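Missing here: one protein chain of the complex. Every other protein chain is in place.
Moving on, here comes chain A:
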Amino acid sequence: MKKKLNDSMKSKYILIILTVFCFAMILLSFTTDMGKGPLKYIAGYVITPIQNGVNTVGNWIAEKGAYFQSSQDLVTENRDLQAKVDSLTAENSQLQQEKEELDRLRRLYELDEQYDYEKVGARIIANETGNWFSTFTIDKGSDDGFKVDMNVIADSGLVGIITEVGPKWSTVRSIIDDNSNVSGQISTTLDTCVIAGDLRLIDEGKVNLVKLTDADGKVNVGDKVVTSNVSEKFLPGILIGYVSELSLDSNKLTSSGYITPAVDFKHLQEVLVITELKQDAPESVSNSNKQKEPVDDPLASQTETDGTEAESGTEARTENQTENQTEAGPTEGGEQ
């Protein structure tokens, strides 16, 4: 009896010790960044290869399963697809024309390089364990040059942002995640807004759009929403989605509504990571500006460019500060 009592006391002590440990870890990860650094590296080395393997096996099985689809399905699908190909070809030729026009215009404005980001493909290998958030792991990391805050896109639009990086994996928080806040702008009117993910809207395939400064009411349903220039972490001009609903807020200054994201988050398997950070981007823009500066008087232009550069630097820094409030990471709980 005494032994049993001792045993139960002992496990109670262990429970208390572990509880204290957990609270310490929670505090540590809220106050500093280092909470899970080294441990995660070790765990990542063990787990990630296995996840990769499980995924390969799963894909193989799925592929084999696809072979046994009845030919009937394939025939009807083929017919449908043929029709789709026809319509798409027509659409494509039209788009081709428009693209040529766009290219001409871009060359005109010399904005070409701004949209030409380096991209690396990656495969999604694991989803978050619970049902609450929309984060996932991809199979490439710092070995492939990935860094925290790099933007992740899928073929048609913005998927999310890298929040953690290991040697061979990275964690991506998607824009539909409840913690995600992206500052965007309407592509037609250039009005800025915030795209905030919300768990309640995931089923409907929508994302919140809030704080749209649209005093003139020029924004229409169906307008494109792209990432904005003032965002600290997101490169400008990446398509996020289309406005699907809009209404004026009670303060009569801002509007809010919903957008339909351009990416199909339910069937996401491969993503592209833009290996260019927004923090580095302004540098290259100012450099290119410098080259385009007329060189009538070399000395004068030199001082001038120095001035503009310093100015843009401070601007970027103040932007960073405001941005930090809107685009807070998961630990800060992005709500405002």
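The working rule: contacts are C-beta pairs under 8 Å (C-beta built on N, C-alpha and C of every residue); 3 or more make two chains touch, one makes a residue touch a chain; residues count from 1.
In the analysis below, contacts and distances are computed from a predicted model.
**Student:** From the names "Rod shape-determining protein MreD", "Thiamine transport system permease protein", "DRTGG domain-containing protein" or "Multisubunit potassium/proton antiporter, PhaF subunit", which one matches the UniProt record for the unseen chain?
**Tutor:** The chain we cannot see is recorded in UniProt as "Rod shape-determining protein MreD".
**Student:** In the whole complex, what residues of chain A lie against the chain that is missing from view?
**Tutor:** 7-8, 10-11, 14-15, 18-19, 21-26, 28-30, 35-36, 39-40, 43, 46-47, 50-51, 54-55, 58, 125-133, 135, 137, 171, 178-179, 199-200, 202-203, 266, 330-331, 333-335
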